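Every protein chain except one is present and positioned as in the full complex.
Letters A, B and C mark the chains as written, and numbering starts fresh at 1 in each.
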Amino acid sequence: MSEELNYSKADIMVVTMARLLKDAENAFMGVASNLPFFAIWLAKELYNPNLVWLNIPGRVNPSPSYAPKSTVHAQLSHKGTASVTLAEIFDMSARGELDVAFLSGIQIDFQGYFNLSHISDGTRIMVQFPGGAGSALICANSRRVILWRTRHDKRTFNEKCQVVTASGNVYKVVTSDVVFKKDGPTLQLESIHPHTTFEEVVENTGFPISPAPFTPEPTNEELGLLREFDPENVREIEFLG
Amino acid sequence: MSEELNYSKADIMVVTMARLLKDAENAFMGVASNLPFFAIWLAKELYNPNLVWLNIPGRVNPSPSYAPKSTVHAQLSHKGTASVTLAEIFDMSARGELDVAFLSGIQIDFQGYFNLSHISDGTRIMVQFPGGAGSALICANSRRVILWRTRHDKRTFNEKCQVVTASGNVYKVVTSDVVFKKDGPTLQLESIHPHTTFEEVVENTGFPISPAPFTPEPTNEELGLLREFDPENVREIEFLG
Amino acid sequence: MGKVNTLEQAGALVNDRDRLAMGGLLLQRIPGAFTRELARQGKRGLKVMKTAANYDFDLLCLAGCVDEIAAGFVSFEAEFGFAPNFRRSVQEGRVKFDENSCYTVIAALRAAAYGVPFMPIANLGESYLASKFKTVNNPYGNGDGDVLTVPAIYPDWAVLHVQKSDEDGNAIIYGPVFEDLIMARAAKKIILTTEKIVPLTEIQEDIDLAAIPGFKVEAVVEIPNGAFPGACQPNYDYSPESVEEYLTIKDNGALAEYLEKNNP
Partner (left out) sequence: MGKVNTLEQAGALVNDRDRLAMGGLLLQRIPGAFTRELARQGKRGLKVMKTAANYDFDLLCLAGCVDEIAAGFVSFEAEFGFAPNFRRSVQEGRVKFDENSCYTVIAALRAAAYGVPFMPIANLGESYLASKFKTVNNPYGNGDGDVLTVPAIYPDWAVLHVQKSDEDGNAIIYGPVFEDLIMARAAKKIILTTEKIVPLTEIQEDIDLAAIPGFKVEAVVEIPNGAFPGACQPNYDYSPESVEEYLTIKDNGALAEYLEKNNP
């Protein structure tokens, strides 16, 4: 049914994540975090102007004039309201003062544990991933962690990560196809994006799930704002390559 | 013989301490440290222009345009060359990178241990002193500590401090009347300022000392520079009250 | 945005027995006006900390506001002598002076800022101060001796006086920062007094210096000359005459008169 939709997978992911920030006190995003960039930007525009936006360059509450491809770009510092270094943002997390943090995993298992480190054969590294950046600290100490992942397949969503880069306070997992919530010790399907079906999701998920309703679709207001701010479709960049 | 001298006790103390900085890499001075202020200033003017001057306001190598009474005054930041906070100066000391530090004690004993804390009767505090400020860290970790004290009597220079605020790498002790050097575990008389005599010093010192030569007197060049920089005689302030 | 309060409202945020890290050092950029407000409001049982203090801690002793002082040094400098009310309060047992080396105050604040229960530090030599602190084994060492540690101290408030803040508390300190930024990070919340409240755009012109983020600030009060009788460079120097005047106060009546006259 995807031909009928007037929005992309990136759009519904961004909008879904933005709505999760309606009551957030602050939100942190890291490197290579394009979709969180748009989600935080949209949430501040539409739902939660007092949301404190924290990022790697360490400028609080930037007002980017356009969407950069790099999420440590100077646009993340543009017209910020104060300077808090990355080390100090990690300290905030360590003190339990980070409310929402966006993290991602190349592999994410049924417990919400994730791997950004590597795949090994037990003795040597077969595939080296980028590394978890600040994930281990952030995931264990922030109040609510939102994982996002633009790929939804069994390689990503598996029974158990061989290598755990980070784990902890996972709150939601927003994928290209669904939203999971962390409920007790495991991930539970919360909603399915309207372009796909429960059967397809079962097919692409490496752990057991139960049926769930569709994810609420983006509104015209949300889509209009995103398109106006991002005419070059930088928000699609995580779906490329 | 003091009528014949063309310099004050403050002058000979300043000059003596300045000369100790001829080969110093850096020198730190703290609060209420007027004589060290002049000593570092004079050493940089005359003997060691590359000496790195470190102070509480955290401006490296200030060029004060006059001598303030407070040694945390903005003149200590005037025309500095870089900003290093007090915490970072302490860190330098902790890493063993502070070369010379000026400290003082209200009581100083024969080992060079000193008390800036209090006098107690064993259970309660009878006389509260200001506290040792950074002394405990600085004295234990800097390479060479120069103690100075404008009073030379048996209350100050005693057999053993009841309360030890700080101890460690004491190098010299410059008093109103003499210079001690730390030689092995104890202070030894190194020189006697020309206004007094060995007999008087013995009388005013609470631990055994051996005879020593006179301290070299200030030169006209040294005195001229000091008087020009400090026409208001701020360098006498530690001798007042 | 509702953070701009009167001095009285800001003072009312502080509860009896709260722990305050107070900014500035000796007579430099201290929260002088806020200190007098604490005295006027008759706070009791406060615990205060700073590396090196004089006027503010001495006044809080005189006014009976503090139970405990953690500091490395509490005294005026040469021209004014020791801090008389601090001395008397400690000697008479009304105030506990938890003497620190200045660095152990910093270490305690760093531990709080980093969310850890203690901070390892270099040794403090043979000293009665060293005996206040505990050691731990270096887990990465070869049994080469223990490491001295300082326990975290979490201030309820960092009370800071700055040159410039916007109405949300995004603020800039010009000149020496002393321990203010460590305090701002260690404390649960910040109370700011500022020489001037400026538009955010003026903060943004010096954004690299805007190291106090509004989101931690609970109150912002504009008080020109708010460091009085201390200095706030480059705006004004400390006032020796006013420090002398303060030092003449001998009783509660004179204190009340002083607090009335010097408001803020």
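Heads up, the rule we're going with is that a contact is a pair of C-beta atoms (placed from the backbone, for glycine too) under 8 Å apart; a residue touches a chain by one contact, two chains touch by 3 or more.
None of these values were measured; they are calculated from a predicted model.
When the omitted chain is restored, the residue from C:F82, C:Y154 or C:Y174 that touches it is C:Y174. The chain not shown here is touched by just one of B:V60, B:V127 or B:A212, and that residue is B:V60.
Residue-wise, the contact with the chain that is not shown comes from C:Y114, picked out of C:F82, C:Y114, C:Y154 or C:Y236. For the chain left out of this panel, the touching residue among A:S8, A:N48, A:N61 or A:S77 is A:S77.
Touching the missing chain, out of B:R95, B:R124 or B:R227, is residue B:R95. Although one chain is not shown, part of chain B still touches it, namely residues 26, 52, 59-60, 77, 79-84, 88, 91, 94-96, 141. Where chain C meets the chain that is not shown, the touching residues are 111, 114-122, 134-141, 147, 149, 151, 174-175, 208-209. Although one chain is hidden here, its contacts on chain A can still be listed: residues 31-32, 34, 56-59, 69-74, 77, 85-87, 90, 93-95, 113, 117-118, 124-137, 139-141, 163-168, 237-238, 240-241.
As a working rule, only the chains that are shown with their structure count from here on.
Chain A and chain C have Cα centroids lying 40 Å from one another. Averaged Cα coordinates give chain A a centre that lies 59 Å from the centre of chain B.
Shown for chain C are the residues that touch two or more other chains, of which there are none.
Across the assembly, chain B contributes no residue that touches 2 or more other chains.
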